[in-house]
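Only one structure is covered here, and it is reproduced in the block below.
One protein chain is absent from this view; the other protein chains keep their places.
Read from first to last, the chains carry the letters A, B and C; within each, the first residue is number 1.
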Amino acid sequence: MTEKKFDPVIVGFFCNWCTSAAADLAGTSRLHYPASIRPIRVMCSSTVDPVYLVRALQEGADATILGGCHPGDCHYITGNYKARRRVAIVKTVLKSLGFDETRVLLEWISGSEGPKFARVMNEYTDYIKKRGPSDFKYLDSLGGEKVD
Amino acid sequence: MKYTITKDPHEDERVQKIIEISGQNIFSCYQCGRCSSGCPMAEFMDVLPNQVFMFLQEGDVDTLLNAKTPWICAACFTCTVRCPVGLDLAAVMEAIRELQLRKNYDYVDPYKVEDREELPPIAMVSNFRKFTP
Amino acid sequence: MAMKRIGLFVCHCGRNIAGTVDVERVVKEISKREDVAFATHYIFMCSQPGQQLIEDSIKKYNLDGVVVANCSPTLHERTMRNAAARAGLNPYRVEIANIREWAAWPHEDNPEAATRVAIRIVNATIEKLKANASLHPLEVPVKKRALVVGGGVAGMQAALDLADAGIETVVVEKEPSLGGNMIRLSETFPTLDCPQCILTPKMNDVGGHPNIKLYTYSEVEEVDGYLGNFKVKIKRKSPFIDWNKCTGCGECAKVCPTTLPSDFDLKMATRKATHIPFEQAVPFKYTITYNGVPPCNAACPLHLNAQGYVAAAKAGRFDRSIDVVWERLPFAGIAGRICTHPCESACSRGAIDKPVGIREVKRFVADWAVKNDRKYILHVKGEKEKSVAIIGAGAAGLIAAHDLREMGYKVTVYDKLPVIGGMLAVGIPPYRLPQEVIDYEVQPLIDASVEFVLNYEVNEKNFEEIRKKYDAVILAIGTHKERHLGIPGEEKAMHALELLKKANLGEDVDLKGKKVVVIGGGNSAVDAARTALRFGGDVTIAYRRTRNEMPAIPEEIVDAEEEGVKFKFLVSPAEILDGKIKLEKMKLGEKDASGRRKPIPTGEYEMMDADVVVLAVGELPDASWAEKLGINVERNRIKVNEFMQTSLQNVFAAGDAVTGAWDWVHAAAYGRWAAKNVAHYLEGEEMEKVQIEMSSNLRGYKELAYPAKRHETKKLGMEERRTTFKEFNLGYTEEDVVDEAKRCLGCGGCAKCGLCVEVCESKAIDLHMQDWYVEEEVGAIIVATGFEVMPPEAFPELGGKYPDVLNALQFERLLAPAGPTEGIPRRPSDGKIPKAIAFVHCVGSRDPQNGVPYCSRICCMYTIKQAMLVKHARPDIAVYDFYIDIRSNGKGYEEFYHRAKEEYGVNFIRGKVSKVYKVGDRYRVQGVDTLTGRIVEVDVDMVVLATAAKGSSSVKELAKKLRIPYDEWGWLKETHLKLKPLETPVGGVFIAGAAQFVKDITDSVSQGSGAAAKAMALLSKPELEKEPLLARVDPEICAGCGRCKDQCAYGAISIDPVRHVAVVNEALCEGCGACSANCPTTAIQVVNFKKGQIIRAVDVLAEVF
Partner (left out) sequence: MGKKVMFYPGCTLKGVAKNLEDSTVESARVLGYDLVELPGWTCCGAVYGLAQDSVKFTIANVRNLIKAQNFGKEIGDNRLLAVCSMCYNNLKRAHIDVMKNRDKLKTLDLFMDEEANYEGNINVMHYLQFLKNDVGMDKVAEMVKKPLKGLKVAPYYGCLLLRPDEVAIDDREDPHILEELFEILGAEVVDYPLKNECCGSYHTVDKKEIVGERTYKLVSVAKGMGADVIATSCPLCFFNLDKRQEIAKQKHSEFEHMPIVYFTQLMAIAFGLTSQDVLHFDKHYISPEEVLQKWL
């Protein structure tokens, strides 16, 4: 795959109240962003267990993005603050294990920020393209566990 | 009194240059006028500070290059600290002066300064720094 | 468990989806899955035939799960779920795959990619769906009552609408009356109705409505519970008046001597400490404002109610004033003469000019009582058998004797002197404290059978006997031993105590024409010097530091100087010779422990003529005998524990003997504590730790400080002062004392002088009333806490510190017909009617750098209204209105603006003012007219600043209790600005009026009604339906660690103490899932968003292909 174009895989966890709505708005506004983004809706950014992020990286994603409401705006009062703490921990752990912690991104995108949603998706994809594929997914020892 | 806008002021190179030198987004001015009303030098100006921003927002840099105002501003920062949107007006005035000075233009001639003996050195240093290239 | 017969329905959405996504390929791809029993596509799934297709397929293929691939779930999730339900499938077994907004539209430039994303999204959705459980909405019971917080116009509207609908409503208002900001207004735009006319009927309705329970002067303290079932604890602040008894007659306010700035009039007027905010107040009940213990009272070691007796004196009620003193202290005359007055040092007035002459007020009322034959009577509260001996009839001994006798003990006081008073009698010269005063004030003790045994010296010989005879003993033996300097020739010197004792006992000392040098800088040095002067001496005080460091009372030093005492500073005695004294020169060094600069010897000497040298270098207790009896003595002082108890258990000690030579008030304070603990000891109760100090951070009302110098007392003629021992300070006159008392700034609010209690016929006033709490259960809460405007002081450049520069709400009071100036604007500084007024818009608003970023919305209109009202009241007042933009976007608003401009002659100038400053007694407004491009200056007499509005300052506290969000400016956050402006994220909590954002009356009233309707809709159901997508605990694997509990923002999780597992209160849970992400064992999961479901979806999404 020497000269082959690198198309990253980015799993996006979007909270139901802000970032999902922003994604809807970006779509409705026909704002384009790369198909690298593979979205899933969650109720709140705080519901995203660090395991989800790691799992995505393990299973082949080159990056993950977590979108929540702006600080102070959380539908669930303080969920986004909890998410912020969790992401910080994931990043620290990744870094200390020698992995690229910038492959986890936390962004505050409110329901009215369709353009921002598209911009973040574009910029982050470009960024990950520059970084190249993640080496995390090639770690056999961290192979995915069975889930029932 | 008529001015024809021929080009989107946002695209005007000299406006952009002023934004670049001053580091200020001149388009955030909403014309409250507080800069002018607080300006100790305003009564000596031909274009009020708030009008400077309107000229820039309309892309009319020529008027400003020919105006006395940028050379009358004393960089006292009264407008800067009171501006509701946080514009550093003194920096914008400096940028307009710079457009001239960088063409090797002397606004004052050091040889023509009177009472040079009694003027404090800081007066001359600051004057020349502001008004000569 | 997992679904095996899933149906997929892909929608074309016309060309919206199908134009980009290859729907057939999606169907084909998904059909390959084993768990998919049926897959199809259709042009409009949301249409009737589309829904029918789903219903039919469910039945036909016996589907156990459905994925509809169409648009955002916010649009048609409910539609599809209902369709499934009609076909008998549990609606929670339907999931939406959003392939329109998330695949077709963002990738419409790349159909191939869009199709692949769509397939992936559908696959992920199926993975999630597979483990979905069948769920049923929860039902929550509802308490059919409501709470409205805030009694302004929005809150009242909401309360009335609810009450009219038959819902019992509790209204909580923090002020004593309903009305909010609106009742402060003069008139309202654009109709020019007066709030008194249109709001008071509403207030009365609220006050009298059978379905409304009104708590004014109250605050929400705690909120518990959830949607439909809130428990609210309400703090009822003590008005110190029983409102059930108060008739609103106002007699209390008539006699109240304490004037405070009116909070209702925003300091534009004053009011009494007991007050009704305004004439139409609802409820019409009086409230006493009490801020707490004032600094004077706190600083007094005896905690006399100084503000109280000063207040009564202010009213000319000297009888009441002396009673207030007597509540804590029988020795008013002594204290009034010699106290070192810590009260005055703490007095707030001192920060402005000089403290109030508190001591002299007390002195005056004590003398007044003597003159008017009002005697203090010691009332013994029930005779007791036990007896106490007190050794020493000085400051500490006397108060201990008084207190113990009052408690009923038999008290005997022993003293070695022939007179009562100890150091008061022999240490303080008679020109400061005549013996008659002591005798007069001790008489009530004697009348109440306190036994005094004089000329009786207690020592090691007779002490044990006394100790056996009495149940307890207090040693208050004072400091009657001279300290020695240890310099050569000291034996030639006289000691200050010796000199003072002779003077006090009427002996003569011949010092005529002699040069007297007094060594020392304390009170006894000054006393000795002035005494020697009266004996005819030529007196000099020699002190080793400077005047600044002298510990004597400063005014006594001044008195001494006036009388002719000379001072010599920075010298220390080295040797006393015949007729001379050798002094070593000193200089000042660094500060020592006492905070005074230390004298340092220089090694240089000088000689001074001295026929008599008087040493006043300190006194010590003579406690050597006590030490012999086994009482611990340290550094010559009797050692006591924190209860004033000595090492012998029934022996207590107090006063200078314990603290070392100090002053009367501290000796008395410790004496009182000794007495208190003796009583505890005798009754076998726990003793109390001595606590002399108390602090008060109250600082009086500066605005009450009209210029008034401290009054000086009358003094005896100088000739008599120099030659006789007659009392030299004659105290205040009757006029002076009243005038002086008026200088008090009323730090504590109500002074508790008790004048109102006397006049209240219905006996409603209780100055000891405490705050209390009530609990209410409600189903819905409406928050209508309103707004505040920034104070003018926040804008010094606009002259905010000047008295005639007001904010608009203050000016509103001046325009109000019932306001302090009866609707004619007058300058607060001098009461003059202004000739010109300037209004400044956008002060702090639209100014993210210096204030708030938003437009305060109402200012343009109220400023125009105020300008108009000024013109109404006085057409000759010129009005200048400096604005940036006139925002008149309401019904009739623009027309109103034009009337001001066209008919009323208001001058509008477009440009923001940058500076306002005083020129003479007018104010120069430095503005600009941005339209003509000129600087505009105008001199006016008043300036009104339209300052930015912010949320009510107490709202943040309340919001935290309710768990509703707010922004940095204090506005409460609605769920959705456009579509859910009345709701909050917390179910059952609604917001109305300016609590959400500043708004005018029209909008506030509408919102009040709107919020009431929302609450009614909620309360109209007997039970509430709730989405069942909530957290659930698997008790089998829950470890009970509690980490989920810490994560829950709703307090929905608790740990079952018995089973030691987490339990979710389903009524409180909102289903965010914060708990599940933190659970180390995956025991707590949100139903249908389980970890396994998400991970399977993630696996599909992350997979590379």
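To be clear about the criterion, a residue touches a chain if its C-beta (ideal position, glycine included) is under 8 Å from a C-beta of that chain, and two chains touch if they have at least 3 such contacts.
Here the structure is a predicted model, which means the values were calculated and not measured.
Shown chains touched by the hidden one, complex as a whole: B, C. Counting over the whole complex, chain C has residues 795-797, 801, 915, 917-920 touching the chain that is not drawn. Interface residues of chain B facing the missing partner chain: 20-23, 40-41, 43-44, 72, 74-78, 80-81, 88, 90-91, 94-95, 98, 108, 113-114, 118-127, 129-131.
The working rule: only the chains that are shown with their structure count from here on.
Centre-to-centre separation between chain B and chain C, using Cα means, comes to 49 Å.
Annotation for chain C: no residues touch 2 or more other chains. Of all residues in chain B, none touches 2 or more other chains.
Taken together, the chain C residues at the contact with chain B in this complex read 797, 842, 846-851, 884, 910-915, 926-930, 933-936.
The touching residues of chain A, when paired with chain C in their complex, are 9, 11, 20-21, 23-24, 26-28, 30-33, 35, 38-44, 46-52, 55-61, 72-79, 82, 86, 118, 137, 144, 147-148. Residues 30-39, 42-43, 47-48, 50-51, 78, 82-86 of chain B touch chain C in their complex.
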